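With one protein chain held back, the other chains of the complex are shown just where they sit.
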């Protein structure tokens, strides 16, 4: 509890935090609106999942989430503040848990603002369509996207704790998120492509945004988010293992 | 400056983390290039399954399939005919549909035998591009515009005179104008001369929204009626090339009272990759560039932010008070190192990666030596300038996490967006103005006006030529470095 309070104060008083949280919202909404405005639809069907399209900005927003989470850890190691932190709070796993909790909470709060705005903007910008996704699917996509961004924060936090270098950690996170889909595109063997889409953190996790043609997805929406959760858990586990095993 | 370069080089090569990242960048490129997950069927299903492609007189792969009604002609000579009607059909999953392919072709041709890829020259009417004179697959010259209709027939004439062929057209058979006179070297004394009809594969985006998934396509056919022939028979008919997988129904010829009705499907043109083509390009081997990019971005950013983190910048600037020069030296050392490494790795990957792909039975479009060289050097330049851009971001933002993200978001994300989610129009704009434009350096198959295809980024076609793409990346780099230098001058270290 005290650890939570301390980590919350630390996050709150870091001047970058509010800008990054605003950046998550701005990036998500801006790219979503842009994608919805740029699309040219034929008659009453855009051929695309309108909900997923209106959440395109998640691709950009997650990068800002990764910065926030990586800096929350990496910034302490680069300045030596980590030694002060673990002197004041010697229970390292408690600190990691508290940090993960407050960073994720902040990200989820920002995402909870960004996602509804993006969806409303998409609704306003996209022409009326013949396909209307069921309300439960829309709700799943929205709530799932908020969770998705929270899990990206945890993945980034875990990797940063394990690597202790902001540059290396952010490079790894962005590589995992952005490069695997590009590699997947290049693989023409459909079986391999499917395996990659099922296991890569971004393509699996974003399955949660789908509201139509669910049977064509490489895996079901919640299972996809589950795959991302496994990635996040793995990263946090790696971070915890490093934290316990190494001198600060 | 020499001392400064030497100092920066020493800094770069003495940090184990960066050496590791360089090796990792090279390793990622090699691994992804030489161990691709691609499998193909060429040559893997027994001796008959080799994918033999027609190669034109210029060494590039070509399509050479059409319905050919011909006779031999020795020495110089002329053929004249009138195309009085031309119609086209598209063969979709729902059956035939009347739709003329814009590049459906019907006309007269002189050809060096029936072997695929042999030299030719032809004058023709097209579905939507008027009269054309084309020869040896790559070369195309426009004549009078306008489609052939019943009321508007088109007269064509082809004349051989030694090694030059002249194509002419006329609206009435009286007033002729010359479309082009082209050289056709090493033509034997006896050639085949006659009429041809062909109609290429169509490809279209299923909707305008998608860059990637929504392309559909299929064969088309065209039927043309020839009359007023100035040569008498006998004529023989032959279907050249053509798909081995399926037969387009109705292809062939029928004599009429005054001439012939010929139906053809295929194309006489350079081969392209993408929805309307087959096979992969050599660029496929360079997919690891993206992984390598992440590593060089991290190195580029760390090369400058590392100095700020531990206050080493003060030592550096004390040793070299002219701050702009420090940045220039870092950019030069980093750029040169990454270029050298990129050149070596890209060369290995392109040369041996093709072998691996072909060994796996994948059909790789042949590329000329010059193209391969350009793609290799282009990849090295892309990585090198990108690392300097990352250095600029680092110097400007001073925080490694923010700078790495800025670099990845400006270079890799536009590419990903263009390839996956953005509408084709927006995708092409993004690839014109963002640093990702430089991926055009990796385009290995040229775009041909006279071949209908979806020339989209995800088939390896970029909106800008390679040098222009590099210029866009360089402009970004110069702008970011300039801002960074300005900031370095203005602010306390």
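Going in written order, the chains are labelled A and B, and every chain counts its residues from 1.
In this section, a contact is a pair of C-beta atoms (placed from the backbone, for glycine too) under 8 Å apart; a residue touches a chain by one contact, two chains touch by 3 or more.
Following the convention adopted for this analysis, contacts and distances are computed from a predicted model.
Pick, from "Thiol:disulfide interchange protein dsbE", "Multidrug ABC transporter ATP-binding protein", "ABC-type polar amino acid transport system, ATPase component" or "Carbon-monoxide dehydrogenase small subunit", the protein name that UniProt gives for the chain of this complex that is not shown.
Per the UniProt record, that chain is "Multidrug ABC transporter ATP-binding protein".
What are the shown chains that the left-out chain touches?
Displayed chains contacted by the hidden chain, ordered by label: A.
Given that one chain is not shown, which residue among A:6, A:38, A:97 or A:238 touches it?
A:6
In the full complex, which residues of chain A touch the absent chain?
2-3, 5-10, 13-16, 75-76, 79-91, 247-248
As a convention for this text, only the chains that are shown with their structure count from here on.
Suppose each chain is reduced to the average of its Cα coordinates; what separation in Å results between chain A and chain B?
Inter-chain centre distance comes to 35 Å.
Could you pull out which chain A residues touch chain B in their complex?
34-35, 38-42, 45-48, 53, 56, 59-60, 63-64, 66-67, 70-71, 74-75, 78, 165-171, 174-175, 178-179, 181-183, 185-189, 192
Under the stated contact criterion, what part of chain B meets chain A in this complex?
Touch list, chain B to chain A: 17, 32, 36-39, 206-210, 212, 214, 280, 284, 287, 290-291, 294-295, 297-298, 301-302, 305, 309, 399-405, 408-409, 412-413, 415-417, 419-423, 425-426, 458.
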